[in-house]
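Every protein chain but one is kept in place in this view of the complex.
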Amino acid sequence: MRSRQGLIRLLSVLALMAGLALMTAAYAVSANRPQSPVAHTKSVGTFRAVIDTIDYLDTSQAYTAQSLWALWTVYETLVTYRHVAGAAGYQVVPGLASLPKISRGGKVYTLTLRKGLKYSNGKPIRAADFKCTMKRDFLTASPGVGFYDTIVGAKKFETSLKGDIGGIKTKGRTIRITLTSPRGDFLTILAEPFAALVPCGTANQDLSANPPPASGPYKIGPNPDKNRGFSLVRNKYFKPTKYIPRGTPNRVDVTIVGDADAAVQRVISGQADYTNAAIPPERIGTVSNRGQLRLRKSANTYYFWMNTRVYPFNKLKVRQAVNMAIDRSALVKAVWGGLGVTTENILPPTYPSYRKLTLYKRNVAKARQLINQAGAKGADVTVWGRQVSDSQQSTTLYASYLSAIGLKTTLKFLPRSTYYTTIGNSDTKAQTGWARWLEDYPHPLDWFDVLLNGRNIVHENNNNFAYYSNAKTNRLIDGLKKPPALTPAVNKRWANVEKLIMQQAPWAPWSNRTFPEFFSKNMGCISIQRLYGIDFMKVCRK
Amino acid sequence: MAEPATDFTLDTAQVLAEEEHGASIVGRSPWYLAWRRLRRNYIAFIALFVFVVIAVACSLAPIYAHHIAHTAPNATHTEDIVNGKQVLSAPVIGTDAQGNVVVEKAGGVLGPTWWHAHGRFVLGADGLGRDVAVRLLYGGLNSLKIGIGSALICVMVAVLLALLAGFYGGWVDWIITRSFDLIWAFPVLLLAIALGSALSINGFHHFGISISPHSLWIPTLVISYVYVPYVGRPLRGQILSLREKEFIEAAIGQGASPLRIMFSDLLPNVASTALVFFTLIIANNILTEAGLSFLGAGVQPPNPSWGTVIQEGQERIISAPWLTLAPGIAIVLTVLSLNIFGDGLRDALDPRAKVRVEH
Partner (left out) sequence: MTAFIIRRFLGMIAVLFAVSILVFLIFIIVPGGDPASRIAGKHPTPQNVVNIKKKWGFDKPFYVQYYEMMRKVGTGLLPGNHSQYDVLRSFDDQTNVVHEIKKGMPATFSLTIGAGLIWLFWGVMVGVLSAITAGRWADRMITTVALVGISMPVFWLGIITRYFLAEKPSHPWFPDGGYVPLTASPWEWYKHLILPWFVLAVLFIGFYGRVLRSNILDTINEDYVRTARAKGLTPRRVLAKHVLRNSLIPVVTLFGLDFAAVLGGGAILTETVFELHGVGFYAAERVGALDLPPIMGVTLYGAFFIVLFSAIIDILYAFLDPRIRPA
């Protein structure tokens, strides 16, 4: 028995030692807290950004705000937007080329490339590269090809994937684009990164891991990994212009961190200068004291669509009732902790044609009455949402508002990747659900023509989730495609279209969201570009 | 593949077994003896009591919701005022001269009112203004339904397959053991998540069976399916060795039908093992269900389960940690009580049972 106890002693000592070792380790960890960043230097050096997600590092595929934010400074388009804060950021300015000469009918665009342009590999940028870029978009099945199929010959090329796009003619430094019909938003479409120039001969596949040469102030550094991180370094062949500055940081390190808390922690601890992390509402208070928190208004609208072809939402009264039943301020409070504004409009307030609508004041009793009048009391309604936290929360609340006015609701959440394709398939006959729209380019056509023009309803990948088609508004939208500029008169006509549509209530819009942008305490010169967000090319250190 | 053969005995069982030598046990059924052994294991009884209390409380969820909390599990009350406080209050946010955000007043959810609000929001509210206590009870009901249901199905299917494989041998055995191998080769949780998330899209509508995507049957069947080999393999081994025993050969010799041999001769001999498995696998399945629901592949929102309640609460862990703590504690208590009782049951029924539940 004695030596059994000896063994116990031996094992206990071992256990104790292991325990001590762990405690020492833990102490060492706690003692090794990150030090505050060393010596203040005025030069920006490396700007370290922590981003939640990047979809592609190839302009033919990239389609999320984050990717475009990074690629905007790497791949230049023929025309582009100004690096300024505020409304002027929506102004289209010369990029690689001058502003186009537009023919009187609005069908022919003529642009001239600047002299002496070079890619980051030293090779010259040629006008012919524009045609190659367009062809590459079609050949790689780019998600943006839908914007360019008004170019003469584009549809044919998309089908055959062979031959030429007849509507694009290049000669020397001149590019001549002919459209099949006038398109008022074509200038903004040319500024889309899908049309950013890449050299002829670039492989027709997603090159996120091995990006093509850059034409902008920066180029993508070696070995980019879109799921973990990449860097942007100076493109020595780039020459600044009046509209495209050189950029203050010598280098931008982008790290991908999906978890908002971890991302914020990096900025607080000095490991990063900036993050776009969607800070949970409850942390806004604690976070704001430990860095600089800015709120960015971006052009977006969050809404619930109601399928006007399906019972009970084929009845106007039901759709109006829903608009009266939802508690917009409660939604904004619960889902975003107040970081957003309520809206009853389709267009976001950043648009010059925005005129605030107040058609539906919250009135649950009246909403219930309307439901009864429409004979829809107790109707079965499946409410669709996306498996993303904010969508799930708002959809859950939405369903509870629908139940409160006498509809029988069932929730259905789909994975984020298949949500839009499922509700956008007309066979699904989805009744109502959650959606949001972020602008592709600042033009009302990107909203009304894509989302609410009945002539654009398609069987698959439909974006008009309400299946809203109204002869009068369809005609008005088509008519507004022609004017090439958003003059006050044009804006007034757009406001009228918006009002007419909202009277039919295919949507119940509820909010324009504001995004938190978090900087470390020593960052200055923070400038927010309306379209692309934080303009890191202007930052400085305090 | 290697069988994790593990004998498991607790001393209480040994001690009790020794005591029995002196007692008059002649002529008593093994079930009676087991009961005698179990009766003395107070800890196991306390555990059983805790589990029963939890189960009864959860099954009273509708009564609690309607008569005490005056709400429903999915009803949102963001704007209600309880004890002078708004259930969900908005923060007051301003900006300083440089445009930086300054939070003047933090918003948040209502904390636990205990009994000060006459039963409303006893454990506070979640981010959508729902009563956490109500969701916890309903969630427990769902978790228990799935845990017990899947354990029952899993053990029944496993016993049936083990009987067939062990009795017939040959190609029947080959097919059954190979399909066990196949499921075994899958990463368990990955298979469960894949099945769970795939089936919760449109439900299951094949072979004349129709299950809606919201049905609790989906997680129940998925969980029971992935654990069948874990129960079936050891049972098959037991039956294989029983098959060689004289009394089975005698029964075959007498011309007893296969069904009769399987269900009257073989089954009673593995019943105690199956019972122990059943208890322990409920505990295991409750944990699995929580994991699945946490990843969104189990109970579909807005229906609560302990896993989904944790998942929903996690977002507010800083300002409202109870949203995460409460369901977790509920799971630990339930699973712990089942594990303790299962241990006791095993000691009592079959002190030498080769039982191990893989997680």
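Note that the chains are named A and B in the order they appear, and that numbering of residues resets to 1 at the start of each chain.
Everything below uses one rule, namely that a contact is a pair of C-beta atoms (placed from the backbone, for glycine too) under 8 Å apart; a residue touches a chain by one contact, two chains touch by 3 or more.
Because the structure is a prediction, the values reported are computed rather than measured.
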The one of B:48, B:137, B:176 or B:195 in touch with the missing chain is B:195
Out of A:121, A:174 or A:227, only one touches the absent chain, namely A:227
Which residue of A:141, A:365, A:500 or A:525 touches the chain not shown here | A:141
Write down which of A:170, A:215, A:231 or A:265 is the residue touching the left-out chain.
-> A:265
Absent-chain contact - pick from A:161, A:365, A:500 or A:525 | A:161
Just name the one of A:416, A:429, A:455 or A:542 that touches the chain not displayed here.
-> A:416
Touching the unshown chain, chain A contributes residues 1, 3-4, 6-8, 10-12, 14-15, 18, 25-26, 29-30, 32-33, 55-56, 61, 63, 138, 141, 143-147, 149, 155, 158-159, 161, 205-206, 208-209, 225-228, 257-259, 261-262, 265, 387, 414-418, 420-422, 424-425, 440, 450, 458-461, 463
The missing chain sits against chain B at residues 1-2, 4-11, 181-182, 184-191, 193-195, 197-199, 201-202, 206, 283, 287, 290-291, 294-297, 307, 310, 314, 317-318, 321, 324-325, 327-328, 331-332, 335-336, 339-340, 343, 356, 359
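The criterion applied here is as follows: only the chains that are shown with their structure count from here on.
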Report the inter-chain centroid distance for chain A and chain B in whole angstrom, where each centroid is the mean of the CA atoms.
-> 42
Could you pull out which chain A residues touch chain B in their complex?
-> 280-286, 288, 292-295, 327, 329-330, 333-334, 337-339, 387, 389, 392-393, 396-397, 399-400, 410-415, 418, 516, 526
In the complex formed with chain A, which residues of chain B make contact?
-> 74-76, 78-79, 88-91, 93, 95, 98-103, 106-108, 127-129, 197, 201, 213-214, 296, 300-302, 315-316, 318-320
